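A single protein chain has been omitted from the complex, and every remaining protein chain is retained in its original position.
And now, chain A:
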Amino acid sequence: MATKFVIEGLKAEIEGKEILKGINLEMNGGEIHAIMGPNGTGKSTLASALMGHPKYEVTAGSATLNGEDVLEMGVDERALAGLFLAMQYPSEIAGVTNSDFLRSAINARRGEGNEISLIKFIRQMESSMKGLEMNPEFAHRYLNEGFSGGEKKRNEILQMSMLDPKIAILDEIDSGLDIDALRIVANSVNEMKNEDRGFLIITHYQRLLNYITPDFVHVMMQGRIVKSGGPELAARLEQDGYDWIKEELGITDETVGQEQEA
């Protein structure tokens, strides 16, 4: 079945404050969508709410992946259904090696009695790490502990490439990356692009989109998608910034909670 991910009327709040005010978005396998917008407009909240971060409460709407509403699922079930979030701030977990963690994640997909053989796993991990130009030593390091910002981001992409998701959300994957790392990460995304997989790339810089060409670009302000277009929209934002959109829509402060009551 071709992948289809549909977000409808998604509203979410944190500690009683509504951040997402009704997000609608439709994605198909093979498509790359970019969500852009200045800071504080709800982009990362969208990513966290979709994955099921415990601090965010979804108050309305649905997000169906191939007909199933992931918002009804536990965090682990969302992952098993095919959702992946490359996080902006990945957790550090002492005592758990990167490879033990990844093997647990892969085995969770394969189920009891069908665990991946150690040899096969190591080969797979080594080859994925090589593609990301990661030092093999990182397999045996504790999960994200003492990793630099860029190393953590690469580690997120490593997980994405090994877990083979249907919908991959990349939350500010470009922040903290130097130009070489940015190119490596982008290559990895481009290589993984296929008919069954969709990407939702959240960024407030155009920079990443020089390496990954999006099929659709959406601009978020005040907790909503206020404008959508093709790659030319990203180019215009690169050139002119966001002010022209604000002007067009009569927005003075684009951050959440600053909208005029109608």
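Some points to look at:
Note that a residue touches a chain if its C-beta (ideal position, glycine included) is under 8 Å from a C-beta of that chain, and two chains touch if they have at least 3 such contacts; residues count from 1.
Here, contacts and distances are computed from a predicted model.
Choosing from "Copper resistance protein B", "ATP-binding cassette domain-containing protein", "ABC transporter permease" or "Fe-S cluster assembly protein SufD", the protein name stored in UniProt for the chain missing from the display reads "Fe-S cluster assembly protein SufD". The hidden chain makes contact, of the residues A:V58, A:A105, A:I122 or A:A139, with A:A105.
Checked against the hidden chain, the listed residues A:I14, A:V58 or A:L80 yield one contact partner: A:L80. Residues of chain A in touch with the missing chain: 51-54, 74-76, 78-80, 84-85, 87, 90-91, 93-96, 100-102, 104-105, 108-109, 142, 159, 163.
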